[in-house]
Structure formats: structure tokens, C-alpha cells
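The complex is shown incomplete by one protein chain, all other protein chains being positioned as in the whole.
And now, chain A:
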Amino acid sequence: MDDDETRATIAEMLASGLETEVWPRAGTSEEVNEIVARLQVEAGQDLEKKLVIAGFTDHTIEADEIEQPCETCMYYKVHAKFCELPELMVPVEPEWSCRLWRI
């Protein structure tokens, strides 16, 4: 699957109601580490588990009065529309969001 196909697949999974762990957001560095560790151990290369554990949504989530879209996230590659977080490495859309967002 190329990136466009994978992106469409993810969009379809999210639109059809895949329940992901949107909350709680990763508030502290310790919480970030816990989620990342779960991605490494529980998800591996399993796309659905990645989306669930990272708390993917196909719309932007606001937490602590800060909007958290992929578009402004440190791991987002603007031109490739790609999430470069080593444990995720998935194509995304700018308005999507996950709880590992960081700026």
C-alpha cells in the first residue's frame, strides 16, 4: 500500500467508528513515555493497534485550551502529510489528531 492508500484506509477506519484512546491526553513526559512504550510493545506494526493506543481522531482535539492538530505537531511532515513519530510512521491528514501531539 502506498501512502495515499494507507491514509484512505485509516480515514475509513476512523469514520466507521474505530474506538481509540483519545483521552487522557499525554500531559506529562512520563505519560508520553508510557504511551510510546505501549506502542512499542503492544502495537508493533499493527496499524489498528497503533491508532487505538495513540488515540487517533479524524478531527482536531482541543486540550488545555490548545488545539492539537497534526498540522502543527512536531512530528508532522507538511509536504508529505506524514507522521514521523518513530513508533507511528503513518500518513495522516492535517486536521487529524492524536494524544502524542507535541509542538
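To be clear about the criterion, a contact is a pair of C-beta atoms (placed from the backbone, for glycine too) under 8 Å apart; a residue touches a chain by one contact, two chains touch by 3 or more; residues count from 1.
The rule is short, and it goes like this: contacts and distances are computed from a predicted model.
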Completion exercise
Per UniProt, and picking from "hydrogenase (acceptor)", "cytochrome-c oxidase", "ABC transporter permease" or "D-xylose transport system ATP-binding protein", the hidden chain is "hydrogenase (acceptor)"
Problem - Listed residues A:56, A:76 or A:96, member touching the removed chain - result: A:76
Exercise for the section: With the missing chain put back, which residues of chain A would touch it? List them for me. Expected result: 25-30, 32-33, 63-64, 66, 68, 71-80, 84, 86, 100-103
